[in-house]
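A selection of the complex's chains, in situ.
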Amino acid sequence: MGNSFGNLFKLTSFGESHGISIGGIIEGCLPNIKIDFSLIQDELKRRRPGQSNITTQRKEEDIVEFQSGFLEGKTTGMPIGFIIKNSDHKSKDYSHNSDVYRPSHADYTYDNKFGIRDYRGGGRSSARETAVRIVAGAIAKQILLKLNISFHAFVSEVGNIKIESNYSKLDLTLKNIESNKVRCPVQLKAVEMQSLIENVKKKGDTIGGKITCIIKNTPIGLGEPVFDRLNAELAKAMFSINAVKGFELGSGFDCVAMIGSEHNDEFYIENDVVKTRTNNSGGIQGGISNGEDIYFNVAFKPVATIMQKQKTINTNNENVELMGRGRHDPCVVPRAVPIVEAMAAMVILDYYLIQKSKKL
Amino acid sequence: MGNSFGNLFKLTSFGESHGISIGGIIEGCLPNIKIDFSLIQDELKRRRPGQSNITTQRKEEDIVEFQSGFLEGKTTGMPIGFIIKNSDHKSKDYSHNSDVYRPSHADYTYDNKFGIRDYRGGGRSSARETAVRIVAGAIAKQILLKLNISFHAFVSEVGNIKIESNYSKLDLTLKNIESNKVRCPVQLKAVEMQSLIENVKKKGDTIGGKITCIIKNTPIGLGEPVFDRLNAELAKAMFSINAVKGFELGSGFDCVAMIGSEHNDEFYIENDVVKTRTNNSGGIQGGISNGEDIYFNVAFKPVATIMQKQKTINTNNENVELMGRGRHDPCVVPRAVPIVEAMAAMVILDYYLIQKSKKL
């Protein structure tokens, strides 16, 4: 348990940050679909370390090597096996941590849970594992694009700098997401965010952030009530990503202060198309997509590794001090944008396939 | 799919608001455990309609009738089947809705998904279904209490009235949760919340709210990285409840504006016990419980049924007006408190059993 995600479209993953490779198996991929492999590699580049001065300076090429599941560029319906070799592990960077539990890291809990800990760079708990999700998500996105379904995640908040506009006002700006290092579609905010991240980095500190994701053109009817609601699966998908502390759909936590007459999304019909006047539901009602934009926010905590002295304990249960080392991200959200999209795409394709089984 | 929750401790549920009964099957319940059935019924009472003037006035006795799985008051390890009869359905109340899609309800999405809709009171999409979860949760809670694990959910916010204190300051007040109709442990706030709900109700409107849940004494080591992290499963559990729009663990969305040196939870050891000085992690690190209090917030939207005129469409795709009728909750959070606890208890027991399989 724990290494698979999805039901009919399913990813099972393996790999630690400092093992030989990370990789996965994708099951349930539709057969007979032409895949553009360069688009998968492009998605990996969006997540790759070392892409700019505001991400970690570790170097990983992150080249995916497919082992199975394709014939002459098309999917065969067979499981897609793939590996991504770990090229730049530099175990030395991490060996000094082998007997210390880093604060707000997973060292302590892994060691207690398993009775053994892979101290090399966090082992399995490293975010390096998310590269595998990118591969599965990139395939899901290609397939869903044939149905016109598209995914638009972006950084909407870093520290106290935030995009103020409602999600629905951002449509024209979404094309800018990749135009800056932060992946914020509002250019002025992007500049401020970048500056903030650089300042935090200089102090050897890190900072939190928020990603918003908009999914367009999801067909009506995806979601399996009552326990496997589409929103419940999206919540789990997002909370399965390292450093996530919050998830909200549509009106989200703002709904607490709202009254029903204001929060309800009235239906109307115009030119034979059913729409809602507002979208506080975030495109999901009763756990099922209603055809409107799905949008949600994901909160990411500041990266736990800081270049400052911290108090902690070691594996002998002694109080000690720890000085951070290594090459880490000062803020995780710029690189987490494609991960959010990948997880969302896996959910939507999986639930799309499930919905296919409702008719004889 | 969609009607089961859990892995080793698993609930499968059935039933619509206006069918003969609702009920479920609990699998994986440990054998040989004495169950106090009156405690289960007590939990059902906490969720029951008609319990106070700030909840719906529908009358349902909600008596659980166990069909299997017990011998002389003890669990046998066999599946526990149970039903709860629907005593007060009054279909007349609902028939006027049969050809109209109520705004922000599940009518429209169910009809589109399944090609058929049970218009009697929302059918399966009614929150009545959650009574079944209470039963499973009450059994899980009894079992976990033998391990000293306890669950304390309460209303922390209604509209713009909120408890301001950090969760950790509330320990002494938790005993007050059941002392007021709102289920808010801070009595002054409870009074204000109740008054607000009553005012909203008079206007035929509804209001949102927030529930905080604290889980005490969870052992270290629960959670299955990477996809089945304990927080991911809790997120899914909470988002599987009707009307939930947000979930946050520990520092939650506040983490966005924090820096790492402030957010990190430093470990220290005192009297041979490992603790953290702060608990922004909310008791879970790397997806695994660390032994600190687990705490999280859940946002509930205002109930969608309001006693006011609203615009919407009907099943013939015509724009129409709808006037709300029936007996509904003006605010869902007071009755949702035991549901949050029930889902949390199911997750913790399930993950506890999974963890048992890590040793030969």
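Here the chain labels run A and B in written order, and each chain numbers its own residues starting at 1.
Convention: a residue touches a chain if its C-beta (ideal position, glycine included) is under 8 Å from a C-beta of that chain, and two chains touch if they have at least 3 such contacts.
It should be emphasised that the depicted structure is a prediction, and the values quoted were computed from it without experimental measurement.
A.B. asks: Assuming all chains share one sequence, and 2 are in place here, what does the full complex add up to?
C.D. replies: The number of copies making up the whole complex is 4.
The criterion applied here is as follows: only the chains that are shown with their structure count from here on.
A.B. asks: Across the complex, what residues on chain B touch chain A?
C.D. replies: 1-5, 7, 13, 101, 103-106, 108-110, 112-114, 124-125, 129, 157-160, 200, 205-210, 220-229, 231-240, 242, 244-253, 255-269, 272, 274, 276-277, 280-282, 284-290, 297, 299-306, 308, 310-313, 317-319, 354-355, 358
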